[in-house]
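Dropping the structure in here first, questions after.
For this view, one protein chain was removed and the others were kept in their places.
Order as written gives the chain letters A, B and C; numbering starts at 1 within each chain.
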């Protein structure tokens, strides 16, 4: 039984706390949050306690779901305390800070898992598994479409690190995960088409990226902060022997037909619904790896690699050239 | 080159005349119709001439697309003249009259093809071909869904022979075609739900039939005179090793997505669109069979068999029992 | 908090025990089964205890997942003890025995819910809700396709009450649920096509039924004990203003394309997977109704009504006529 403390009682912390409470091999020892009421409410709902930050670092493992600027500090504190860590992405918005943090992790030898939840989505995981099994032959072209249902408030954008580090970082990780080799060059193009406030905050809301690997595999990523039809999450892997693709999920299989045509449900609204199973599987992978004495994956190096790709996208956009990575 | 005369310049006659004109091995010698203007207009559009009824029976073959009550007489006249015949279904609404007509055909030895166009639909024909090839194993359950987009005027209903002989006869023929053996019992249930005027005219507008063959295969047919989403034409063949099904056609592959969901086009409006390819293939089968000296199929016996099933449906509905056929 | 005892530690009992354990307003007080080891194992897995049959009837509610012949006795015992009951279908295979049992339930005034789980399937429930909201207009034709992946052993068939009472009873309940009025006539046709052993045991394995309601709505049900492509569970409701249909579920959205075509996953294997959410929702409906002091539904009368339709199907099959119900 793995005792886990959750740091952060927000939207993501709530998902994780509930999944810990429901996991047969994990125990929620407590929740800590500067907002004590939120921590208490979440702890109560999940059968744990509201605990202090200090107490959190006494658990077997800490799950960091606090705001991004705290991540690296908390990881280092866990390293100092010799605790296993599950940290929501990103480790930090600065690659330098991430490197320093990972050095502390390495030195302490603690297990660290980074929350790239989409790797654990049953649909994408099945696609990956079938791709690895050779069903589609050698991968040649990868297409990742990832669009949020609605833009965040411009205020959020300012602290987010921008679309590439905040949103596309998930797709960059998926690209690394599926391509099976590292991208060697990256090109980005982007616009502000959805909300002028996002542009005023210095960010873009519509962006595409092209990746190329050493062996010549190509990957296209398409991001928008808005999709009228739900949270659009699709992947296509085109290989020498066929195509594997994973589509959107809908709430039901119900279809309605009249003179306007045949209408299915829209895509599931957002990540809480779309990736509910992924969050469960992700936690299970963490718990299972620790129980088996294995390093959980994706780890710190994956977190850094995706961030470096996001940084390259920012640079590519500024300079209008492909960036070697 | 087969010279064909078309009798009847209505909706179905127009389809056939155009297909004859476009067929590389057939020639439209002329069109005849009591409405001379209609005949002339159609003939002109297709590069033929408006001809007399007598002249029609001088062609190599006559294509009978005139009103139902004329069919048997025209077939007998063609038999007397030794002409090949393509006749729209049904041969007649009376089984006795059909038998007499077929006796004349047999005696004269003329080729006779009956217009069960759906056998030639590329989708249903592919399903049949794959079923015969054993892809789904031994057929066990057949489901035929066949619904018109909108009811005919009640005035039409009176002379039509009723839903079973006018509309379901197509599905009964498809059932015979696909089951690969003759039904031995039939049960019908029906209602008037779409238009009370149809009920007042003594007919039903919503009907289902169950067929059973000697070896135990079961078939369900579902008919309605109205489908809000177009002309609903689907078939499912459930076999020991799998399921083969053919769905509705749409005008385009375009799909639209917004908050209401993902919407494709409705089903094609009606038989002119849905079975355009079927009518061409049907004519080609007629022309090709004659050129090769083979009997065209489906023939008179098929026309009679489907009518007898429709008659059994009428009787089943009246008596509330399954009818042995 | 509702204390529930589970009677029966088999496949269905396990589903319910786990769902009780996970329900926030219910508590699994224990599991009882003649196979004490099975009861203990299940209880342990769900955080309850292995208890005696007597102890079960001391809980707030009993959930009966024992073999069919015990159902009515256990319900009567719960009635005598004044306990709420959730009973898996059927109450009994004999309508007379069901009536006697329901009389005892009525007299005792205990709440009784019957396990027609499909009413709680999110897809079928959404279809029902949208149908009731008038989206498809007045319902005219209902099509229920329900096919098991593989036949049970012939030994099972003997005690099952036969396909109509064991398997189609679910579809007959769905028909009642969706038609919104009672069937007034029923016709059945059936064959033994899947396994001669089933025929030797006096049962059929392939069956279709036609229902008609007083207002003329028609319903077709299609059952097979075998579907090569998984557990086939589909419903189509054809109304005056449109069609609502709910299709099969698949494990993932992954699709593979090569020269043979585009291939999605097969249908989910069987009821444990297909109706996992339905079982959870069903239990929640039971717990919620009791907490609110409402009668849970579907109740005993629904169990009896579906059984009477199954009995009518048996009679119809024997006599070859439609049975008034």
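We take it that a residue touches a chain if its C-beta (ideal position, glycine included) is under 8 Å from a C-beta of that chain, and two chains touch if they have at least 3 such contacts.
Note that the structure is predicted; figures quoted are calculated from it, not measured.
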item	value
Residue, one of C:265, C:282 or C:302, that touches the chain absent here	C:265
Listed residues B:43, B:207 or B:257, member touching the removed chain	B:257
Selected from A:208, A:251 or A:297 as touching the chain missing from the view	A:208
In chain B, positions touching the absent partner	22, 122-123, 126-127, 130, 135-136, 241-249, 251-258
Missing-chain contacts mapped onto chain A	136-138, 140-141, 143, 145, 147, 185, 187, 189-194, 206-208, 210, 212, 216-218, 220, 222, 224, 226-229, 232, 238-243, 320-322
Chain C residues touching the omitted chain (full complex)	228-230, 250, 257-267
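Here, only the chains that are shown with their structure count from here on.
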item	value
Per Cα centroids, the chain farthest from chain A	B
Chain with minimal offset from the mean of all protein Cα atoms	C
Distance between chain centroids, defined by C-alpha means - chain B, chain C (Å)	41
For chain A paired with chain B, centre-to-centre distance based on mean C-alpha positions, whole Å	57
Where chain B touches two or more other chains, by residue	228-229
